[in-house]
Each structure stands twice: as structure tokens, then as C-alpha cells.
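Yeah, one chain of the complex is gone here, protein chain that is, but the others are all in their spots.
Moving on to chain A:
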Amino acid sequence: MGWFDKLKEGLAKTRDSLTGKVDQILSFSRPVDEELLEELEEALIMSDIGFQTTTDIINLLRKRIKEKKVSDAEEVKKLLKEIIIELLGNEVRNILPEKTLAVYMVVGVNGVGKTTSIGKMAAYLKNKGYKVMLAAGDTFRAAAIDQLEVWGNRSGIDVIKHQEGADPAAVIFDAIQSAKAKKIDVLICDTAGRLHNKKNLMEELRKINKIIERECPDAYKQTLLVLDATTGQNATIQAKQFMEVSDVNGIILTKLDGTAKGGIVIAINNELKIPVKMIGVGEGIEDLQEFDPTAFANALL
């Protein structure tokens, strides 16, 4: 299955629920009025875009309808799509490194799919011809190291690990040395899932950051935040908290193969300027896709 079909399929439910709705709203010829806008507002909120961003979008839509003197409900849909693409920034994004050595630190709260995403990211980068290594920095959760190793084995990628309960910063330190010695292109570091309000765990991230900074100051460093598409408004708070301990460069949006719409990334892109770089659309190792805002918006509406 080609990537676009996969993306389409992955986004199908997203599309069905939101579009189903939007199409229903727009299907019969009806006047463009406040009632229509209110229903669109409801559809946007139901996709977790959040009240504030939804209000911004609807206000902008109202303005454009007036400017362009739109009287056809179908046209309204086109305008809405345009606005969403504008908010997301219209370029395809991915996690390919700008130079090597690249060190990616992957962060997120518990259960969003960090370890799984790392397994898929590794396979994606390897397919693109990069030499990849994984660092098992989640020494907290039971069997997290084993889980990462299984993923490493699946795509034949080295995993640097210590014992459960070991100091994550020490794991990362070792991994960096090993990556340098083996001339690795991309080192991906797993970290323990943490609720973003736990101070000492956030401090641990700061410490890991410092190690990376000190041991390979010239590396291409990225902090990638993994967000679960089913998460609601709390995702914004998560992003803000992680931004406090690290420059968050991008989002990996997981679990888009359910009925969740992941609309919160539009709000995060809008408010915090963190772009989505990849999306997870299934369980398979190949089910991690580059993020295409136009395709996302098209599939959404």
C-alpha cells in the first residue's frame, strides 16, 4: 500500500467523523448564516481543536465570507480548509536530519506511544539510508528496555541499554560515545514517560539535555514531543511544560488510526508554533508517515 493510501486510510476515521459532520452541515443548499457557523464551530470543537482556536478560526471564516461575499455553503467549506492549512503551515514535514551526527530526544507523557514511535522512526530513517542507533533512556517503566530492544531487533538496529533503574543520563552518555565510535548518523533517545507536572522527572530531562549539549555540541539536536491524538486540551499544557525544559522542535502525533481527530495539534501549531513532523496511523513498523498539512486538512474536511 502506498504511503498516500495509508495516510488516507489512517485519516479515514478522522475524515469520516469531521467531514461526515461538515458534509451533513453543508449538504443541502442552505443559507450562509450564523446558524451554519455555529454548527461548524461545534464540529471543530468535537475534533479537539479547542475553544480558543475554534473561535479564532470561525471569526476568520466569518470575515472571509463577508469579504468574498460567499453565499454558497460549499464555498464555505473550501474557505475553512484554506484557513486550517494556513494555520498548519503549508509544507510537508519529516524528521530527516539536516546533518549528522543527529541526536533526537523523544519525550512525552506516559502511554502516548513513545517507544513504539521510536521503533517506527528508526525503521523510517534506516529506510532512508541513515545509520541509526537507539538509547534505552526509559529506565523507569517495567520492561520498557525490553520493549525497545524488540523494536531494535525488528529492524536490525543497535540498542544501547543499562539496567532498569539506572541513571538515564548515564545511558545517554554511553550511547553518545558509542554513536561517535560507530559513526552513527542518527541517535534516538527514549526517555521515561512522565507526567509533565512532576518536577524531578522534568529535571532529569534537563540533565539529559545537558549531557547531549556537552558531549556533542555540534550535533543536529532535536527534541520531539510525542502526542496521543486522543488527548484533549491537556496536550497544550503538556507541550508548554516540555518547552520549559527543552526546545521542542516537533511533534509526533500518534494513534490517528482510531476515531480521534487530533485537532489539538492545530491549536498547538497556532499557539506554540510547534509543527507536527510525523503521524502514526497504525500498529505496523511502516505506519509512521511524513506530515502533509494539505493532505491532513483535505482528509479532515
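To be clear about the criterion, contacts are C-beta pairs under 8 Å (C-beta built on N, C-alpha and C of every residue); 3 or more make two chains touch, one makes a residue touch a chain; residues count from 1.
One rule holds for everything that comes next: contacts and distances are computed from a predicted model.
**Q** Leaving aside the chains on screen, match the unshown one to its UniProt name from "Carbon-monoxide dehydrogenase medium subunit", "Type 1 periplasmic binding fold superfamily protein", "signal-recognition-particle GTPase" or "Isoquinoline 1-oxidoreductase alpha subunit".
**A** Going by UniProt, the chain not displayed is called "signal-recognition-particle GTPase".
**Q** Given that one chain is not shown, which residue among A:G113, A:G250 or A:P293 touches it?
**A** Answering carefully, the residue with contact to the hidden chain is A:G113.
**Q** Among A:K81, A:R141, A:K180 or A:K207, choose the residue that contacts the chain missing from this document, as touch is defined above.
**A** Going through A:K81, A:R141, A:K180 or A:K207 one by one, A:R141 is the residue touching the chain not shown.
**Q** Return the single residue from A:P31, A:G232 or A:G284 that touches the missing chain.
**A** Considering the complete complex, A:G232 is the one touching the chain left out.
**Q** What chain A residues would touch the chain not displayed?
**A** These residues touch the chain not displayed: 13, 17, 42, 45-48, 50-51, 109-113, 140-144, 146-147, 149-151, 164, 195-198, 228, 230-235, 237, 255, 257-261, 264.
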